[in-house]
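Heads up: the structure comes next, in structure tokens.
Missing here is one protein chain; the remaining ones are kept as they sit in the complex.
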Amino acid sequence: MTPSTLKVGCAGAGRMGKRHAMNLLHRTPRADLVAIFTPDADEREWAKANLEPYGVAIYDDYDSMLQHTGLEAVLIATVTTVHAEQAIKAINTGKHVLCEKPLSTSAEISQSIVDAANKRPELKVMCGFSRRFDASYRDAWTKMSAGLIGKPSVIRSQTCDKIDPTGAFVAFAATSGGIFCDCSVHDIDLILWFYGQESKVKSVVASGITSLHPELREYNDCDNAVGIIEFYDDRVAYLYCSRMMAAGQEDTTEIIGTRGKLVVNGHAQRNLLSIFDASGARRELPAHYYERFEVAFVDEVNEFVASCLDDTQLPMQLSGAVDAVKIAKALQDSLVSHQRIWFKQNGERSDKALL
Amino acid sequence: MTPSTLKVGCAGAGRMGKRHAMNLLHRTPRADLVAIFTPDADEREWAKANLEPYGVAIYDDYDSMLQHTGLEAVLIATVTTVHAEQAIKAINTGKHVLCEKPLSTSAEISQSIVDAANKRPELKVMCGFSRRFDASYRDAWTKMSAGLIGKPSVIRSQTCDKIDPTGAFVAFAATSGGIFCDCSVHDIDLILWFYGQESKVKSVVASGITSLHPELREYNDCDNAVGIIEFYDDRVAYLYCSRMMAAGQEDTTEIIGTRGKLVVNGHAQRNLLSIFDASGARRELPAHYYERFEVAFVDEVNEFVASCLDDTQLPMQLSGAVDAVKIAKALQDSLVSHQRIWFKQNGERSDKALL
Amino acid sequence: MTPSTLKVGCAGAGRMGKRHAMNLLHRTPRADLVAIFTPDADEREWAKANLEPYGVAIYDDYDSMLQHTGLEAVLIATVTTVHAEQAIKAINTGKHVLCEKPLSTSAEISQSIVDAANKRPELKVMCGFSRRFDASYRDAWTKMSAGLIGKPSVIRSQTCDKIDPTGAFVAFAATSGGIFCDCSVHDIDLILWFYGQESKVKSVVASGITSLHPELREYNDCDNAVGIIEFYDDRVAYLYCSRMMAAGQEDTTEIIGTRGKLVVNGHAQRNLLSIFDASGARRELPAHYYERFEVAFVDEVNEFVASCLDDTQLPMQLSGAVDAVKIAKALQDSLVSHQRIWFKQNGERSDKALL
Partner (left out) sequence: MTPSTLKVGCAGAGRMGKRHAMNLLHRTPRADLVAIFTPDADEREWAKANLEPYGVAIYDDYDSMLQHTGLEAVLIATVTTVHAEQAIKAINTGKHVLCEKPLSTSAEISQSIVDAANKRPELKVMCGFSRRFDASYRDAWTKMSAGLIGKPSVIRSQTCDKIDPTGAFVAFAATSGGIFCDCSVHDIDLILWFYGQESKVKSVVASGITSLHPELREYNDCDNAVGIIEFYDDRVAYLYCSRMMAAGQEDTTEIIGTRGKLVVNGHAQRNLLSIFDASGARRELPAHYYERFEVAFVDEVNEFVASCLDDTQLPMQLSGAVDAVKIAKALQDSLVSHQRIWFKQNGERSDKALL
């Protein structure tokens, strides 16, 4: 008898939804993709061609998918604005949930998912911060935890996308929550992971420019931004996010400790090929985050599935995803106001400086 | 209705057999592992625990496995000495065959598989030179084919294993055919691929040492060896193979053309992490070839399966695997005799120099 | 007849003074070191042994050295606190001046040197920002100027010293002006160079920690700090300075433009050696800034000498050195006050935010 598998439904069949669906179908041995929901007719056509032959049911209504017989878990890969509503519905109908990042661009709405999850402790609810599943970040974390670099005290982290000459992300700015919420939320999650729960944010401050797309200003957004995060326990982190990398995706993180430093992706590369020609010696870079993190996305869903089936602890706490949004939002606010934004030790914003 | 899949049996459940079986089970969407054969009781126990739950039948007799109902293809991952017999039997009973490298350490025996395959042109028979499926090698090949480096004229290629303090490979020397047959056969296959069918080998010559394991001399083998391969069309290749890498697996290839150079794995690395500490800045290396080429092994079997199901051309010709063995064997002979070994343009060895 | 040379006196024979003296003696073909001044008896002993044999006169009084017959130029490598007084005296007695950075930790005092120099336009007066003479930075500047990366819009720059277990820099904090004045002033000078005169600073903000040396707080200083500099023409720069690098000196600069990026020292290394052993593949790093920039220091003084002898334009304007101090000082102030500090377009600080 074949070992039992997790029956999963996928919400969304856009760029990431398609990838998740294919991964659930072919690269997650312990999961069965049984259903997919998308409100988009073209995406349903795609599902008809690529998923239906494998017995995947297609829904144009999310609530109906939740009623699919035997459904045990939902992977939410829809637009951010509906993450919370769909996640809470899934939780309330007793499904495990893996929700793409961010939970929401609002910390309050994000918190509402945590609240819902807290009422159903038997369910596994996770936010998909894929980098936590990347082999290099995990290696860094393991080595840091073993004391290799002493106390980690400074983190530099950047999420920098390749230039998209179509400027597609400008339209996206209206709903993305801004560049810190869209890009840096990954870095912030990493920082919270590496510094650990005991580190509490004290302040953030940011600056940004619009080199290529001045029209982003209408959305209070930038195409390049930098920020600083201070922590109460004398640690600091600094961020860079950009839409302007000529060579490709460059997501780099340095964790600097009192006795050493760990660098993830200091030498960005698409593969192991070097090209020597009259222009010198070069390598190509990944074109986008999925080329960089594809394996991490697969590992993420496999671990989520294992945790659901075996009732083991998830690799990260859901509440951390709220903290990440809170900090990203504050950075985005600082980008506009130019003010340093202060947090009390309990995580609430403070109106006055807390020196 | 689920798309049809290829019913595959796996011969062998040793180190590579286990990996292939798990890949066939979980990472090859279009294949079903339906049976496994191994003469080893411990390996059958492993199969009972890991494969049987998924409906995989276990055989202690190869011929019986070939009779498994519906079996369409066999992946041969047994010891090299039985590759040929098993491959020919599989062919003769109408199965597609993916055979681990080398077909045999004898060129004649290798040829017998080709002969058998030629009689059954409807079958797909492939030798598993996994590097041909590695993304970096493929990128190199594509760029070379597009003319990026002019005419490729010099190739340097090495297969260098991490030091194994247990010296396990010494016992293996009795049947491995020697270090050129075991290690460099990959490099030779790459060279034949990059230079193409029109390039014919003219001569080979080799030298070797026994730095760590003088007892290898009893098997006419070495733990480090270098060799030169000359081609009739004014090209040359040179090889290094070793069992003595302190840091990890180092399989590097340089393809040098008249206008540029492509280097695969010039910067060997286990992942994208760099570690800065008092000893400097360092990275770790893969511990063994599977850590380096795991994805290539998965891609290899997926492509083989696709070719069987869709009746499309295999990505490489079986006869090339015979040529690779022929050259590897000549290098191994030269290692012992110290003579340069000459080949006529028709591929036969020549007793006299062909200047 | 030997071509005429510049008669130079060196003020200071501490760590950098000694290096400058030896360079003037042996590595600056067009200069003659004719005199040295130091108030320190031990340093005069050193000069007696190492310089006197070459005819260099030794002074324990700066004013007396200025009277040295034929003296044409002074290289000032004394402690920062006396730079200004000595530079102005030299200028007023008609000597060319190459003054170690910074001119002063006070912008006003720095400006007084510029004022003195402006009254003597026939004299060459330069502040020794050595990185401007480094081959890699120059290559970056040339390529940027040729348009290779479009409009440079974001600069990341760091000056990070190797951990000094003796903590010698703590005592130095009392007079150094703080970590931004001591370390980042180099990065700031580079940023002003790469962005050019037309770019005017709009605001700065900073944060810092004391990971290894909490006692630095007494001097309003930190051992790690990060800062952001905004410019009026929609550019931004961000900085990191540290005393905590385990592996060695890491001075890295990225200049990110609208069409590409230039990175200086993204792969810090002591030399061209890589070491592969059981811990992986590693390289060593420079132990300190002089190991990294030794050649730049030599080139700097040679170019200064050429400019004096040939009456050609200096490679940088003295006023830029005042701007660099002004910005470094503001960052250091922000480190303490946590406030963003604003600058009017005319370079004066503003009490209120200039959004």
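Side notes on the structure shown:
Every chain is named by a letter (A, B and C) in the order it is written, and numbering of its residues begins at 1.
Please note the rule applied: contacts are C-beta pairs under 8 Å (C-beta built on N, C-alpha and C of every residue); 3 or more make two chains touch, one makes a residue touch a chain.
These numbers were taken from a predicted model, which means no experiment stands behind them.
In the full complex, the chain left out of view touches A, B, C. When the omitted chain is restored, the residue from A:Ile36, A:Leu66 or A:Ala268 that touches it is A:Ala268.
Of the listed residues B:Glu45, B:Asp60, B:Asp164 or B:Asp234, the one in contact with the hidden chain in the full complex is B:Asp234. Where subunit C meets the chain that is not shown, the touching residues are 1-3, 25-27, 29, 53-55, 135-136, 139-140, 143, 148-149, 259-267, 269-278.
Those residues of subunit B that touch the chain absent from the view are 149, 151, 153-154, 156, 203, 205-212, 224, 226-228, 230, 234-236, 238, 240, 242, 244-247, 256-261, 266-267, 338-340, 353, 355.
Against the chain not displayed here, subunit A makes contact via residues 245-248, 268-270, 275-285.
What we mean here is this: only the chains that are shown with their structure count from here on.
Chain A has the C-alpha centroid lying closest to the overall centroid of all protein C-alpha atoms shown. Centre-to-centre spacing of subunit A and subunit B amounts to 39 Å, using the average Cα coordinate of each chain.
Among all residues of subunit A, those that touch two or more other chains are 149, 259-261, 266-267.
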